[in-house]
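Apart from one protein chain that is not included, each protein chain of the complex appears where it belongs.
Read from first to last, the chains carry the letters A and B; within each, the first residue is number 1.
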Amino acid sequence: MLKRFILFTFLSFFFAIPTKAAAQVTVPLRTVSQSPNLQATDSASSSAQLASESGSLASPSAAVEQKIQEKKDQDITETGGKQKSVLAAYLDQHPIGKLSWNNPLQHLIRRAIENGLPANIIVLMMLFPFIASVIAISRHIVGLKGFGIYIPAVLSVAFVSTGIIPGTVVFLAVLLSAIYARKVVKLLKLPLLPRTAMLLWGVSLSILGLLVLASFLDISSIVSLNIFPILIIILLTENFMESQLFKSQKEAISIAFETLMIAIFCAFIISWDLIQQFVILRPEISLLVVAILNLVIGRYTGLRILEYLRFQAITKDEE
Amino acid sequence: MMNKLIALFLKKKVLHRFEKVAVFNLTKDEQTIVMAKVDTGADRSSLDEKVAEKLGLLENNNIVAIKKYRSGLGHQERKIVNVTFILKGKKITSQVSITDRTGLNYSMLIGIKDIKGFLVDPNRN
Partner (left out) sequence: MAKYKDILGMNARNQIYTKLNSAQARSICSSKYATKLLLQSKNIPTAQIYAIMGTDEDIEDFEWENLDKNFVIKPTNGHAGKGVVAFRKKSEDNKNWIDITGQKWSLDDIKLHCLDILDGQYSTHGMQHNVIVEERIPIHPALLKYTYKGTPDIRVVVFNSVPIMGWLRLPTQESGGRANVSQGALGLGVDMATGVTTHATAHKNQLIKYLPGTKKKLNGIKIPSWHKVLVTAIEAANAAGLVFCGVDLFVHPEKGPMVVELNQSPGLSIQVSNKAGLRRRLERVEELNVLNPEHGVRIGQALFAEKFSDKILAKDGITIINYKEEILLYNDNRQAVKIEALINTGRYRSAISADLAEELGLIDLEDLLWFQTEEGEGKRPVVEVRFKLKKQLFTTTMIVSKKLNGSRHKVELGRRDLAGFLIGDHQL
(Lines give C-alpha, C1' and ligand atoms only; values in the text may rest on other atoms or scores of the structure.)
Protein backbone atom coordinates (compact mmCIF):
# COMPACT_ATOMS: atom_id res chain seq x y z
CA MET A 1 0.00 0.00 0.00
CA LEU A 2 2.71 2.42 1.03
CA LYS A 3 4.84 1.51 -1.94
CA ARG A 4 1.99 2.24 -4.30
CA PHE A 5 1.45 5.60 -2.71
CA ILE A 6 5.09 6.59 -3.08
CA LEU A 7 5.16 5.41 -6.67
CA PHE A 8 2.02 7.32 -7.52
CA THR A 9 3.28 10.51 -5.94
CA PHE A 10 6.57 10.46 -7.76
CA LEU A 11 5.05 9.62 -11.09
CA SER A 12 2.35 12.24 -10.94
CA PHE A 13 4.70 14.96 -9.77
CA PHE A 14 7.42 14.42 -12.28
CA PHE A 15 5.39 13.56 -15.29
CA ALA A 16 3.86 17.00 -15.01
CA ILE A 17 7.14 18.55 -16.08
CA PRO A 18 7.88 16.86 -19.37
CA THR A 19 4.34 17.29 -20.61
CA LYS A 20 4.93 21.00 -20.35
CA ALA A 21 8.26 20.53 -22.06
CA ALA A 22 6.76 18.45 -24.85
CA ALA A 23 4.75 21.39 -26.00
CA GLN A 24 7.94 23.25 -26.76
CA VAL A 25 9.59 20.54 -28.80
CA THR A 26 9.50 21.33 -32.44
CA VAL A 27 12.02 18.90 -33.85
CA PRO A 28 10.39 15.58 -34.70
CA LEU A 29 12.48 12.50 -34.00
CA ARG A 30 11.80 10.15 -36.84
CA THR A 31 12.17 6.53 -35.97
CA VAL A 32 10.43 4.25 -38.42
CA SER A 33 12.17 3.96 -41.75
CA GLN A 34 10.26 4.81 -44.88
CA SER A 35 10.48 2.75 -48.02
CA PRO A 36 12.34 4.86 -50.51
CA ASN A 37 12.29 5.17 -54.28
CA LEU A 38 15.58 4.18 -55.64
CA GLN A 39 16.84 5.48 -58.90
CA ALA A 40 19.97 3.48 -59.36
CA THR A 41 20.23 -0.27 -58.90
CA ASP A 42 23.85 -0.87 -58.09
CA SER A 43 24.86 -3.21 -55.39
CA ALA A 44 24.50 -1.48 -52.04
CA SER A 45 27.41 -3.07 -50.31
CA SER A 46 28.65 -0.24 -48.16
CA SER A 47 32.21 -1.29 -47.84
CA ALA A 48 35.01 -0.47 -50.16
CA GLN A 49 36.62 -3.70 -49.05
CA LEU A 50 35.24 -5.65 -51.96
CA ALA A 51 37.99 -6.01 -54.52
CA SER A 52 36.86 -4.44 -57.72
CA GLU A 53 37.84 -6.70 -60.53
CA SER A 54 35.34 -5.26 -62.92
CA GLY A 55 33.91 -1.78 -62.96
CA SER A 56 30.41 -2.92 -61.92
CA LEU A 57 31.49 -3.61 -58.36
CA ALA A 58 32.65 -0.05 -57.89
CA SER A 59 31.19 2.17 -55.19
CA PRO A 60 27.37 2.40 -55.00
CA SER A 61 25.49 5.23 -56.63
CA ALA A 62 24.98 8.54 -54.98
CA ALA A 63 21.25 8.01 -54.54
CA VAL A 64 21.76 4.80 -52.63
CA GLU A 65 24.38 6.41 -50.43
CA GLN A 66 21.99 9.20 -49.66
CA LYS A 67 19.36 6.70 -48.58
CA ILE A 68 21.85 5.01 -46.34
CA GLN A 69 22.80 8.29 -44.74
CA GLU A 70 19.09 9.10 -44.20
CA LYS A 71 18.71 5.77 -42.48
CA LYS A 72 21.69 6.54 -40.28
CA ASP A 73 20.19 9.85 -39.37
CA GLN A 74 17.08 8.15 -38.14
CA ASP A 75 18.95 5.48 -36.28
CA ILE A 76 19.35 6.52 -32.71
CA THR A 77 22.03 3.91 -32.12
CA GLU A 78 24.26 5.41 -34.79
CA THR A 79 26.77 7.99 -33.68
CA GLY A 80 27.20 9.14 -37.24
CA GLY A 81 23.62 10.24 -37.48
CA LYS A 82 21.66 13.31 -36.54
CA GLN A 83 19.84 11.97 -33.43
CA LYS A 84 22.53 12.95 -31.02
CA SER A 85 22.41 16.54 -32.09
CA VAL A 86 18.63 16.57 -31.87
CA LEU A 87 18.79 15.47 -28.27
CA ALA A 88 21.62 17.87 -27.49
CA ALA A 89 19.53 20.65 -28.94
CA TYR A 90 16.63 19.61 -26.74
CA LEU A 91 18.81 19.86 -23.67
CA ASP A 92 19.90 23.32 -24.68
CA GLN A 93 16.27 24.39 -24.71
CA HIS A 94 15.89 23.28 -21.09
CA PRO A 95 18.63 24.77 -18.96
CA ILE A 96 18.96 23.54 -15.40
CA GLY A 97 19.71 25.31 -12.19
CA LYS A 98 22.77 25.13 -10.02
CA LEU A 99 24.22 21.86 -8.80
CA SER A 100 22.32 20.64 -5.75
CA TRP A 101 21.21 17.39 -4.15
CA ASN A 102 18.59 16.61 -6.74
CA ASN A 103 20.41 17.13 -9.99
CA PRO A 104 23.95 15.79 -9.87
CA LEU A 105 23.35 13.44 -12.77
CA GLN A 106 21.82 16.13 -14.88
CA HIS A 107 24.92 18.27 -14.54
CA LEU A 108 27.17 15.32 -15.20
CA ILE A 109 25.33 14.43 -18.36
CA ARG A 110 25.40 17.93 -19.76
CA ARG A 111 29.10 18.28 -19.11
CA ALA A 112 29.71 14.91 -20.78
CA ILE A 113 27.78 16.02 -23.84
CA GLU A 114 29.82 19.17 -23.98
CA ASN A 115 32.90 16.97 -23.80
CA GLY A 116 31.69 15.09 -26.84
CA LEU A 117 29.81 12.05 -25.49
CA PRO A 118 26.90 11.53 -27.87
CA ALA A 119 23.57 12.29 -26.24
CA ASN A 120 21.77 9.42 -27.89
CA ILE A 121 24.13 6.90 -26.36
CA ILE A 122 23.44 8.36 -22.93
CA VAL A 123 19.72 8.09 -23.50
CA LEU A 124 19.99 4.49 -24.62
CA MET A 125 22.02 3.53 -21.55
CA MET A 126 19.46 5.20 -19.33
CA LEU A 127 16.58 3.54 -21.10
CA PHE A 128 18.09 0.09 -20.96
CA PRO A 129 17.17 -0.55 -17.31
CA PHE A 130 13.75 0.84 -18.06
CA ILE A 131 13.01 -1.65 -20.79
CA ALA A 132 14.47 -4.41 -18.63
CA SER A 133 11.82 -3.46 -16.08
CA VAL A 134 9.13 -3.50 -18.75
CA ILE A 135 10.24 -7.01 -19.61
CA ALA A 136 10.07 -7.96 -15.94
CA ILE A 137 6.49 -6.68 -15.93
CA SER A 138 5.71 -8.65 -19.06
CA ARG A 139 6.73 -11.81 -17.26
CA HIS A 140 5.57 -11.28 -13.69
CA ILE A 141 2.38 -9.36 -14.31
CA VAL A 142 1.35 -10.37 -17.80
CA GLY A 143 2.83 -13.85 -17.81
CA LEU A 144 4.61 -13.83 -21.18
CA LYS A 145 7.58 -16.12 -21.34
CA GLY A 146 10.07 -14.88 -23.89
CA PHE A 147 13.72 -15.86 -23.86
CA GLY A 148 14.68 -14.31 -20.55
CA ILE A 149 15.55 -10.66 -20.15
CA TYR A 150 18.70 -10.04 -22.14
CA ILE A 151 17.49 -11.25 -25.49
CA PRO A 152 14.31 -9.16 -25.67
CA ALA A 153 16.11 -6.13 -24.25
CA VAL A 154 19.00 -6.29 -26.68
CA LEU A 155 16.66 -7.25 -29.47
CA SER A 156 14.57 -4.15 -28.87
CA VAL A 157 17.63 -1.94 -29.17
CA ALA A 158 18.48 -3.82 -32.37
CA PHE A 159 14.98 -3.12 -33.68
CA VAL A 160 15.37 0.56 -32.93
CA SER A 161 18.48 0.57 -35.03
CA THR A 162 17.09 -1.40 -37.92
CA GLY A 163 13.59 -0.07 -37.81
CA ILE A 164 10.85 -2.31 -36.52
CA ILE A 165 9.64 -3.75 -39.80
CA PRO A 166 13.05 -4.66 -41.29
CA GLY A 167 14.05 -6.02 -37.91
CA THR A 168 10.98 -8.23 -37.76
CA VAL A 169 11.63 -9.45 -41.28
CA VAL A 170 15.13 -10.54 -40.33
CA PHE A 171 13.81 -12.11 -37.12
CA LEU A 172 11.24 -14.16 -38.99
CA ALA A 173 13.82 -15.15 -41.60
CA VAL A 174 16.12 -16.35 -38.85
CA LEU A 175 13.32 -18.30 -37.19
CA LEU A 176 12.23 -20.05 -40.34
CA SER A 177 15.74 -20.92 -41.42
CA ALA A 178 16.49 -22.18 -37.91
CA ILE A 179 13.52 -24.54 -37.97
CA TYR A 180 14.45 -26.03 -41.32
CA ALA A 181 18.16 -26.10 -40.64
CA ARG A 182 17.53 -28.03 -37.45
CA LYS A 183 15.58 -30.70 -39.27
CA VAL A 184 18.40 -31.17 -41.76
CA VAL A 185 21.26 -31.03 -39.28
CA LYS A 186 19.54 -33.55 -37.02
CA LEU A 187 20.12 -36.17 -39.71
CA LEU A 188 23.88 -35.59 -39.52
CA LYS A 189 23.98 -36.98 -35.98
CA LEU A 190 26.71 -34.67 -34.74
CA PRO A 191 27.58 -33.90 -31.12
CA LEU A 192 26.28 -30.71 -29.56
CA LEU A 193 28.77 -28.02 -30.49
CA PRO A 194 29.45 -28.98 -34.09
CA ARG A 195 25.70 -29.35 -34.52
CA THR A 196 25.06 -25.83 -33.25
CA ALA A 197 27.82 -24.51 -35.48
CA MET A 198 26.17 -26.14 -38.51
CA LEU A 199 22.87 -24.56 -37.51
CA LEU A 200 24.47 -21.14 -37.42
CA TRP A 201 26.07 -21.95 -40.76
CA GLY A 202 22.63 -22.57 -42.24
CA VAL A 203 21.07 -19.52 -40.64
CA SER A 204 23.87 -17.14 -41.59
CA LEU A 205 23.69 -18.38 -45.16
CA SER A 206 19.96 -17.70 -45.24
CA ILE A 207 20.37 -14.19 -43.91
CA LEU A 208 23.10 -13.51 -46.41
CA GLY A 209 20.67 -14.72 -49.05
CA LEU A 210 18.05 -12.33 -47.70
CA LEU A 211 20.42 -9.39 -47.81
CA VAL A 212 21.50 -10.20 -51.33
CA LEU A 213 17.89 -10.55 -52.42
CA ALA A 214 17.09 -7.21 -50.85
CA SER A 215 19.90 -5.59 -52.78
CA PHE A 216 18.42 -6.87 -56.03
CA LEU A 217 14.92 -5.83 -55.09
CA ASP A 218 16.08 -2.38 -54.00
CA ILE A 219 14.83 -2.70 -50.49
CA SER A 220 17.21 -0.21 -48.97
CA SER A 221 15.82 -0.56 -45.50
CA ILE A 222 17.22 -4.05 -45.34
CA VAL A 223 20.31 -3.32 -47.37
CA SER A 224 21.45 -0.59 -44.99
CA LEU A 225 21.24 -2.73 -41.87
CA ASN A 226 23.96 -2.39 -39.35
CA ILE A 227 25.85 -5.64 -38.73
CA PHE A 228 25.41 -5.76 -34.98
CA PRO A 229 21.64 -5.91 -34.93
CA ILE A 230 21.78 -8.69 -37.49
CA LEU A 231 24.28 -10.59 -35.38
CA ILE A 232 22.12 -10.19 -32.31
CA ILE A 233 19.11 -11.56 -34.08
CA ILE A 234 21.08 -14.48 -35.45
CA LEU A 235 22.57 -15.30 -32.08
CA LEU A 236 19.17 -15.70 -30.55
CA THR A 237 18.91 -18.79 -32.73
CA GLU A 238 20.98 -20.62 -30.19
CA ASN A 239 18.44 -19.86 -27.49
CA PHE A 240 15.64 -20.86 -29.78
CA MET A 241 17.34 -24.17 -30.51
CA GLU A 242 17.82 -24.83 -26.85
CA SER A 243 14.22 -24.17 -26.09
CA GLN A 244 13.17 -26.48 -28.91
CA LEU A 245 14.97 -29.21 -27.04
CA PHE A 246 12.96 -28.69 -23.93
CA LYS A 247 9.54 -28.01 -25.25
CA SER A 248 7.51 -29.05 -28.25
CA GLN A 249 8.21 -27.20 -31.48
CA LYS A 250 4.90 -25.40 -31.16
CA GLU A 251 5.77 -24.09 -27.75
CA ALA A 252 9.23 -23.03 -28.84
CA ILE A 253 7.75 -21.02 -31.70
CA SER A 254 5.20 -19.38 -29.45
CA ILE A 255 7.94 -18.34 -27.03
CA ALA A 256 9.86 -16.90 -29.97
CA PHE A 257 6.81 -14.87 -30.93
CA GLU A 258 6.32 -13.66 -27.39
CA THR A 259 9.93 -12.50 -27.45
CA LEU A 260 9.25 -10.70 -30.72
CA MET A 261 6.21 -8.91 -29.33
CA ILE A 262 8.03 -7.83 -26.20
CA ALA A 263 10.97 -6.58 -28.27
CA ILE A 264 8.70 -4.61 -30.62
CA PHE A 265 6.82 -3.07 -27.73
CA CYS A 266 10.06 -2.04 -26.02
CA ALA A 267 11.42 -0.71 -29.31
CA PHE A 268 8.41 1.57 -29.52
CA ILE A 269 9.02 2.76 -26.00
CA ILE A 270 12.65 3.60 -26.68
CA SER A 271 11.69 5.42 -29.86
CA TRP A 272 9.09 7.54 -28.16
CA ASP A 273 10.30 11.15 -27.99
CA LEU A 274 8.64 11.92 -24.72
CA ILE A 275 10.39 9.11 -22.94
CA GLN A 276 13.78 9.97 -24.41
CA GLN A 277 13.38 13.60 -23.41
CA PHE A 278 12.17 12.80 -19.95
CA VAL A 279 15.03 10.46 -19.28
CA ILE A 280 17.72 12.85 -20.39
CA LEU A 281 16.14 15.79 -18.66
CA ARG A 282 15.47 14.06 -15.37
CA PRO A 283 17.85 11.13 -15.01
CA GLU A 284 17.63 10.94 -11.22
CA ILE A 285 13.86 10.51 -11.22
CA SER A 286 14.00 8.01 -14.04
CA LEU A 287 16.43 5.79 -12.20
CA LEU A 288 14.45 6.07 -9.00
CA VAL A 289 11.20 5.18 -10.72
CA VAL A 290 12.79 2.12 -12.28
CA ALA A 291 14.11 0.94 -8.93
CA ILE A 292 10.77 1.39 -7.20
CA LEU A 293 8.96 -0.29 -10.09
CA ASN A 294 11.10 -3.39 -9.75
CA LEU A 295 10.61 -3.54 -6.01
CA VAL A 296 6.87 -3.45 -6.47
CA ILE A 297 6.90 -6.07 -9.23
CA GLY A 298 9.08 -8.28 -7.09
CA ARG A 299 6.59 -8.30 -4.28
CA TYR A 300 3.56 -9.12 -6.35
CA THR A 301 2.33 -12.64 -5.56
CA GLY A 302 -0.98 -12.64 -7.37
CA LEU A 303 -1.89 -14.40 -10.59
CA ARG A 304 -0.41 -13.25 -13.87
CA ILE A 305 -2.79 -12.02 -16.54
CA LEU A 306 -2.16 -15.01 -18.79
CA GLU A 307 -2.73 -17.29 -15.82
CA TYR A 308 -6.25 -15.92 -15.45
CA LEU A 309 -6.81 -17.08 -19.02
CA ARG A 310 -5.07 -20.38 -18.46
CA PHE A 311 -7.21 -21.33 -15.51
CA GLN A 312 -10.46 -20.08 -16.94
CA ALA A 313 -11.67 -23.60 -17.55
CA ILE A 314 -11.80 -24.44 -13.88
CA THR A 315 -13.34 -21.26 -12.57
CA LYS A 316 -16.44 -21.37 -14.73
CA ASP A 317 -19.51 -22.64 -12.94
CA GLU A 318 -20.66 -25.94 -14.34
CA GLU A 319 -24.00 -26.10 -12.69
CA MET B 1 -37.12 -47.00 -10.77
CA MET B 2 -39.29 -46.15 -7.82
CA ASN B 3 -36.75 -43.62 -6.69
CA LYS B 4 -36.79 -42.01 -10.13
CA LEU B 5 -40.54 -41.62 -9.96
CA ILE B 6 -40.29 -40.21 -6.49
CA ALA B 7 -37.62 -37.82 -7.70
CA LEU B 8 -39.83 -36.53 -10.51
CA PHE B 9 -42.72 -36.14 -8.18
CA LEU B 10 -40.57 -34.49 -5.65
CA LYS B 11 -39.12 -31.85 -7.92
CA LYS B 12 -41.82 -29.44 -6.96
CA LYS B 13 -41.50 -29.97 -3.30
CA VAL B 14 -37.78 -29.96 -2.72
CA LEU B 15 -36.23 -26.98 -0.96
CA HIS B 16 -32.68 -26.00 -1.66
CA ARG B 17 -30.39 -24.47 0.89
CA PHE B 18 -31.42 -20.94 -0.06
CA GLU B 19 -34.86 -19.92 -1.22
CA LYS B 20 -36.56 -16.69 -2.30
CA VAL B 21 -39.42 -15.93 0.05
CA ALA B 22 -42.15 -13.31 -0.36
CA VAL B 23 -43.11 -11.86 3.02
CA PHE B 24 -46.39 -10.01 3.46
CA ASN B 25 -46.78 -6.78 5.38
CA LEU B 26 -49.20 -6.34 8.26
CA THR B 27 -52.18 -5.46 6.09
CA LYS B 28 -51.32 -8.22 3.63
CA ASP B 29 -51.58 -5.95 0.62
CA GLU B 30 -47.85 -5.72 -0.08
CA GLN B 31 -44.98 -8.18 -0.30
CA THR B 32 -41.23 -7.95 0.06
CA ILE B 33 -38.97 -10.56 -1.45
CA VAL B 34 -36.13 -11.73 0.79
CA MET B 35 -33.50 -14.42 0.54
CA ALA B 36 -33.92 -17.10 3.17
CA LYS B 37 -31.73 -19.90 4.42
CA VAL B 38 -33.30 -23.25 5.22
CA ASP B 39 -31.93 -24.47 8.53
CA THR B 40 -33.12 -27.75 9.98
CA GLY B 41 -31.11 -27.00 13.10
CA ALA B 42 -33.64 -24.30 13.99
CA ASP B 43 -37.08 -25.07 15.39
CA ARG B 44 -38.65 -21.77 14.61
CA SER B 45 -38.11 -19.44 11.65
CA SER B 46 -36.59 -16.04 12.23
CA LEU B 47 -36.78 -12.74 10.39
CA ASP B 48 -34.52 -9.73 10.38
CA GLU B 49 -35.71 -6.88 12.61
CA LYS B 50 -35.35 -4.17 9.99
CA VAL B 51 -37.38 -6.05 7.42
CA ALA B 52 -40.06 -6.78 9.99
CA GLU B 53 -40.22 -3.12 10.95
CA LYS B 54 -40.59 -2.00 7.36
CA LEU B 55 -43.46 -4.39 6.92
CA GLY B 56 -45.13 -3.10 10.02
CA LEU B 57 -44.97 -6.47 11.72
CA LEU B 58 -43.63 -5.10 14.98
CA GLU B 59 -46.92 -3.51 16.00
CA ASN B 60 -47.89 -4.43 19.51
CA ASN B 61 -51.00 -6.32 18.55
CA ASN B 62 -48.98 -8.46 16.17
CA ILE B 63 -46.63 -9.65 18.85
CA VAL B 64 -47.53 -13.09 20.08
CA ALA B 65 -44.96 -13.53 22.85
CA ILE B 66 -41.59 -12.47 24.14
CA LYS B 67 -39.24 -15.38 24.62
CA LYS B 68 -36.24 -15.46 26.79
CA TYR B 69 -33.28 -17.21 25.16
CA ARG B 70 -30.06 -18.43 26.59
CA SER B 71 -27.30 -18.18 24.02
CA GLY B 72 -23.52 -18.12 24.04
CA LEU B 73 -23.74 -14.42 24.82
CA GLY B 74 -25.91 -14.80 27.85
CA HIS B 75 -29.64 -14.12 28.32
CA GLN B 76 -31.48 -12.50 25.44
CA GLU B 77 -35.05 -11.56 24.64
CA ARG B 78 -36.74 -12.11 21.36
CA LYS B 79 -40.09 -11.03 20.05
CA ILE B 80 -42.29 -13.64 18.42
CA VAL B 81 -44.65 -12.21 15.82
CA ASN B 82 -47.21 -13.45 13.31
CA VAL B 83 -45.89 -13.54 9.78
CA THR B 84 -47.43 -14.68 6.54
CA PHE B 85 -45.11 -15.59 3.70
CA ILE B 86 -44.94 -17.59 0.51
CA LEU B 87 -42.33 -20.34 0.22
CA LYS B 88 -42.06 -22.15 -3.11
CA GLY B 89 -45.65 -21.38 -3.95
CA LYS B 90 -47.05 -22.37 -0.58
CA LYS B 91 -48.61 -19.73 1.65
CA ILE B 92 -47.59 -20.15 5.28
CA THR B 93 -48.71 -18.25 8.35
CA SER B 94 -46.57 -18.83 11.36
CA GLN B 95 -45.06 -17.42 14.52
CA VAL B 96 -41.60 -16.22 13.70
CA SER B 97 -38.91 -14.85 16.00
CA ILE B 98 -37.42 -11.45 15.28
CA THR B 99 -33.64 -11.21 15.32
CA ASP B 100 -30.95 -8.83 14.28
CA ARG B 101 -29.55 -10.23 11.07
CA THR B 102 -27.51 -7.26 9.98
CA GLY B 103 -24.21 -8.35 8.52
CA LEU B 104 -25.58 -11.76 7.64
CA ASN B 105 -26.24 -12.61 4.02
CA TYR B 106 -29.79 -13.79 4.44
CA SER B 107 -32.57 -11.79 6.05
CA MET B 108 -34.60 -14.83 6.93
CA LEU B 109 -34.05 -18.25 8.43
CA ILE B 110 -36.60 -20.99 7.92
CA GLY B 111 -36.86 -23.58 10.66
CA ILE B 112 -38.43 -27.01 10.94
CA LYS B 113 -41.83 -25.76 12.04
CA ASP B 114 -42.48 -24.13 8.69
CA ILE B 115 -41.30 -26.73 6.25
CA LYS B 116 -43.91 -29.38 6.80
CA GLY B 117 -44.72 -31.04 3.54
CA PHE B 118 -41.39 -30.11 2.00
CA LEU B 119 -38.16 -32.00 1.57
CA VAL B 120 -34.80 -30.32 1.96
CA ASP B 121 -31.81 -30.99 -0.27
CA PRO B 122 -29.01 -29.43 1.74
CA ASN B 123 -26.37 -29.77 -0.93
CA ARG B 124 -28.13 -27.70 -3.57
CA ASN B 125 -27.92 -23.98 -3.29
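Everything that follows uses one rule, which is that contacts are C-beta pairs under 8 Å (C-beta built on N, C-alpha and C of every residue); 3 or more make two chains touch, one makes a residue touch a chain.
What you see is a predicted model; the values in this text were computed from it and never measured.
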item	value
Hidden-chain contact residue, picked from the options A:D92, A:E114 or A:E307	A:E307
Positions on chain A contacted by the hidden chain, ascending	140, 143, 189, 191-193, 245-248, 251, 298-304, 307-308, 310-311, 313-318
Hidden partner interface residues of chain B, rising order	2-4, 6-7, 10, 14, 17, 37-42, 71-73, 109, 112, 115-123
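Methods note: only the chains that are shown with their structure count from here on.
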item	value
Length of the line joining the C-alpha centres of chain A and chain B, rounded to whole Å	67
